[in-house]
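Complex shown without one protein chain; remaining protein chains in place.
Note that the chains take the letters A, B and C in the order they are written out, and that residue 1 is the start of every chain.
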Amino acid sequence: MDVLLILPILLPLLTAVAALLVWNRRPVQGALGVLGTVALLGAGLALLDAIWRDGVRTLQVGNWPDPFGITLSADLFSAIMVVLAGLIGLAAAVYSLGSMDPDRERFGYYPLFHFLLMGVCGAFLTGDIFNLYVWFEVMLIASFVLMVLGGERAQLEGGIKYVTLNLMASALFLAAVGILYGVTGALNMADLAHRLRYVEQPGLMTALAVLFLVAFGIKAAVFPLFFWLPASYHTPPVAVSALFSGLLTKVGVYALIRVFTRLFVQDAGYLHAIILVIAGLTMVTGVLGAVAQTEVRRLLSFHIVSQIGYLLMGLGLFTPAALAGAVFFMAHVVLAKAALFLVGGIAHRLRGTYDLKKLGGLYRSHPGLAVLFLLPALSLAGLPPLSGFFAKLALVWAGLETRQFAIVAVALGVSLLTLFSMMKIWNEAFWKPLGENDPPPAGGTSPALWLPVAGLAALTVLIGLAAGPLFVLSLRAAEQLLGM
Amino acid sequence: MFSLILSTAVRYLFPLMMLFSVFILLRGHNEPGGGFVGGLVVAAAFSFYAIAYGVPAARRTLGVDPRVLIGVGLLMAVGSGLLSVLQGQPFMTGLWAGIALPVLGKLGTPLLFDVGVYLVVIGVMLTIIFTLAEE
Amino acid sequence: METVLAFVIGGLYAAGLYMLMRRSIVKLVIGLALMSQAANLLIFTLGRLIRGRPALIPPDAAALAGPFADPVPQALILTAIVISFGVHAFTIILVKRAYQTVGTDDLDDMRNTDLLS
Partner (left out) sequence: MVVAVLSGFLLAITAPGVVRLTRGASGWLLALLPAALTVYFVHYLEPVTAGRAVAVSYPWAPDLGVSLSFYLDGLSLLFALLICGIGALVVVYADRYLHGHPHLGRFYVYLLAFMASMLGLVLAGNVLTMFIFWELTSLTSFLLIGFEHEREAARAAALQALLVTGAGGLALLAGLVLLGQVGGSMEFPALLNGGRAIQSHSLYLPILLLILAGAFTKSAQFPFHFWLPGAMEAPTPVSAYLHSATMVKAGVYLLARLSPILGGSDAWHYMVVGVGAATMLLGALVALWQRDLKRILAYSTVSALGALVLLLGLDTVLSVKAAMLFLLAHALYKGALFLVAGAVDHETGTRDVTRLGRLARAMPLTAVAAGLAALSMAGLPPMLGFISKELLYEAQLQAPRAAALVTGAGVLANVFLVAVAGTVGMSLFFRRRADLPKTPHEAPPAMLLGPLLLAGMGLSWGLFPEVIANSLLSAAVSAVRAEATTVKLKLWHGVNPVFALSVLTLAAGAGVYAARGVIRRVGPLADIVGRWGPQRWYTLLLAGLNGLARAQTRLLQNGYLRVYLMVIIVTTVGLAGFALLLWGGLSGLIGDLSDVRPNEGIIAGLILAAALMAVLTSSRLAAAAALSIIGYGVAIIYMLFSAPDLAMTQFAVETLTVILFVLVVYRLPRFAPLSGRRARVRDALLALLAGALITALVLTATAVPRQSHLASYFVENSWTRAHGRNVVNVILVDFRALDTLGEITVLSVAAIGVYALLRLRLEKPTGREHSPPEGTCRLGEDV
């Protein structure tokens, strides 16, 4: 009996339902949105604390015994992810208060927002492979609707690619689950891990692992499966982009890490080699995409792709230190990236554009925003002593320790290019003087916009300062992942 | 002429279909059927009603916005699971009344859950159908 | 029969993927429908096929005896069918809206969000 495990799923669901029932009262919905995320964050922290003290926790939903019923299972990694979901949710919910247009709010923005969180948290907590599929779908459909909510042309064009490619991933995932059940007769992941050891079909097993790799790889936006992301992430309102950037691809990575530390560990050589190659290519193609862009949100979208490569690097290296690096990196990148999207949103508010060529003068007029940009931006580029530095250090450390020099070189080179493209934003939007013919300021801002950005920026600093204990936490999480 | 036949037919069919849907819903635990298919039957009934008498009339007959049905259905489904939590059991543990009714068999929270599914499906289908019809 | 269905599944996947690769957004929807149909059939087939023995416990018994069809894949497929119904309903409307807004059903005219400015 452990209600903590179900709360991160139920709280968003109940919030969503409540928001659904007060459909026409926007202020109430907004308040509910914030309250719901606060509660989710609280539940996540309580869960993290409980697991830190007592170890991995499971809950048999419906009281049906393991492995017959659906098991919810939370280790430190799950709990960290739930906390991150709560943080990003809170930031985006508060930001939405000050930025979401009334029309979108009238058409279910807040219920969708929380349905999305529900799916995300469900995916983090489930210990059942088919249940994971269900949560993926909850998350997906909610993200589909959020993506196109508003029906602007760009949203629809991007949305179609987003929907198609993600459904392709779902179909692959479903097929893989079907085969898995057909071969083992099991759905519970612990049970599966046990039974897969006795399947004497290495070819089939590896092929199956590849199906999972591709299905989750599409959702995680790795090379060469990432196309849906840069095509669509810049089209919805920035609060939605921030929410997506913080959570959606990360669920894909989470699933990859889960499946490849738990289920497919027999024939690791082929798979880990593939994962490392994918990791390197993802970093490089993503960052080059970012370098080519001159629109803030597009640039940041490509960076999401690039950063996913680092997470995969941790998985591909497959040592406790490397996985700990991936976990740490996850926390870092989720917060930093959401902060950057929100900063972009504020810049858009102030200048009426996301185009770097037309932006400018923000350093002079809004030094506060400059600081709030610089912190997550430099963190993303891995500059010390911010969160990104320790995340990078952990991965570089693990890579050098295992003598995987190529991937380390790529990781370091890409961080330089990350710095380059971040400073491109800095130079163009902040340092460059505003031209005379450029658009006038578009609108005002409110504390609801600044508060989440400031909070997230502060977190990237805090994570850097508290890197020691947080890395210990990551290490424990990695050890749990590896069943140590 | 056609619409007359249709509306007459619907007048008699509509209550029948509603009854049938409840039947499907309730027998689902023991025979093929259940909340999903039951909900679809209701949705079909209302679709016919809307074709015969128009969407506004169908909406009036329904009485509530279908969106509310979705919310209530979800709430019922979750609530059925939360009852066991209140009793200190894991989420969604089935709770059963001691007595068994003739048609239904035993009464329990899974049945409540299925009713939640039923309501959600009605709400979802009608939201889609009404919105499309009003295009 | 599993063998035959394996080819049916493969055929459905092939047809679905082919449709997905067309330029028309309507064909896209057809492709997605075929794909999910195929995935469901795949789960069903891999649950092993048994004729005429549904997992219904007779009124006079407490449990099923003898061979019966695996109810688990059926339950999974039921869930998957409903989910994909919801998703497809949404996708169909999305395609409709995209057509109305963009003014074409040709995907090649929907590249603006990707292209470098």
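One rule holds for everything that comes next: a contact is a pair of C-beta atoms (placed from the backbone, for glycine too) under 8 Å apart; a residue touches a chain by one contact, two chains touch by 3 or more.
The structure presented is a predicted model; accordingly, all values stated were derived computationally and were not measured.
Shown chains touched by the hidden chain across the complete assembly: A, B, C. Seen across the whole complex, the unshown chain contacts chain A at 13, 20, 61-62, 64, 67-70, 101, 103-104, 106-108, 111-112, 115, 118-119, 122, 130-131, 134-135, 137-138, 141-142, 144-145, 148-154, 160-161, 164-165, 168, 172, 175, 179, 182-187, 199, 201-204, 206-211, 213-214, 218, 224-225, 227-228, 230-231, 267, 270, 274, 285, 288-293, 302, 324, 353, 363, 367, 378, 383-385, 389-390, 393-394, 396-397, 400-401, 408-409, 412-413, 415-417, 419-420, 423, 427, 430-433, 437, 439, 467-468, 471-472, 475. On the side of chain B, touch with the chain left out of the figure occurs at residues 28-37, 40, 66-67, 70, 73-74, 77-78, 81, 92, 94, 96, 105-106, 108, 110-111, 113-114, 116-117, 120-121, 123-125, 127-128, 131-132, 135.
Residues of chain C that touch the chain left out of the display are 1-24, 26-30, 33-34, 37-38, 40-42, 44-59, 61-64, 68-72, 74-79, 81-83, 85-90, 92-97, 99-101, 103-108, 110-116.
Assume only the chains that are shown with their structure count from here on.
Chain contacts in this assembly form a complete graph, since each chain touches every other chain.
Rounded to whole angstrom, the centroid-to-centroid distance between chain B and chain C, based on C-alpha atoms, equals 25 Å. The geometric centre of chain A is 37 Å away from that of chain B, both derived from CA atoms. Chain contacts: chain C has residues 86 touching two or more partner chains. Here chain C touches chain A in the complex through residues 16, 20, 25, 28, 32, 35-36, 38-40, 42-43, 45-48, 72-73, 76, 79-80, 83, 86-87, 90-91, 94-95, 97-98, 101-102, 107, 110-114, 116-117, going by the rule given at the top. Contacts from chain B toward chain C in the complex involve residues 30-32, 36, 124, 128, 132. Of all the residues in chain C, the ones that touch chain B in their complex are 54, 56, 59, 78, 82, 86, 89, 93.
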